[in-house]
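A protein chain is absent from this complex, but the other protein chains hold their places.
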């Protein structure tokens, strides 16, 4: 990720928590629309490269079961100056959560639920492209 | 850095660039006032823990020669929610650059310079404690 | 004409299948296809307000007119990360 022209590397790792909204979570399971998810990840990477002065950027997202404490997503960005790496890293995780077609099922004590599609919950959908 | 109660890990790595303000940099050398630097790092860590909801935080800063491409500083923060980890990670590097008594000497083609103390350069000193 | 509907996550579980082949009328919009699907599978929730539409791997607006052989995905709120 580094390199002679990089002065900063910012990374973000999303990890599976044992607790969410009052539930004792025992496992996460991710499902993706793989072809479109990869395309959207590539697209948001290109948008970041256009918006900030970056050296390199990488995003990995797991699918399938992710145990508590394990990483579900890793984002790494390098740049000449730290502001760019921080901003692009933040942008990437926010965009992933808005528009990349990946869904998380939370398995907890006594049940399971697809996050984002519980009835009664209000969503703000991303702006349509 | 992770753990069952962590949902996010943000890291920042500062790396030695081969170029700065028109100079082709060949080496960095860091010097610290070690006892006070450690105390200020601990202090800013405590401030971050008080200001955001964090699980863990670690900061390592090298002293002595750091070759191009190598890391000079590593900050890692874990938290339940990503906003806290990002904010605390950003806070840590900004505070390091303002108040932790560590100085960088840039060795470049044709000379060397202590960054921050060149004559003629204007500084905004951190607020005095 | 014929389109392929792919279903993921909660929608896949509710319908009990990840892929459907649907015969639709020329000029149908992606939103009309969703309405049609809900008539067929009433267990699908009324979630138009939070649904996104993707055709051939790109997000489209609800009034997007479908073509023969399109791959359509009804995207419930994503929750990656």
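Think of it as A, B and C in the order they're written, each chain with its own count starting at 1.
The working rule: contacts are C-beta pairs under 8 Å (C-beta built on N, C-alpha and C of every residue); 3 or more make two chains touch, one makes a residue touch a chain.
Since we're looking at a predicted model, the values are computed, not measured.
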Touching partners, among the displayed chains, of the absent chain: B
Chain B, residues in touch with the chain not shown (by the definition above): 14, 30-33, 35-37, 39, 61, 72-73, 93, 96-105, 114-117, 119, 122-123, 125-126, 128-129
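Here is the rule we go by: only the chains that are shown with their structure count from here on.
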Overlap residues in chain A, where contacts from two or more other chains coincide: 14, 93
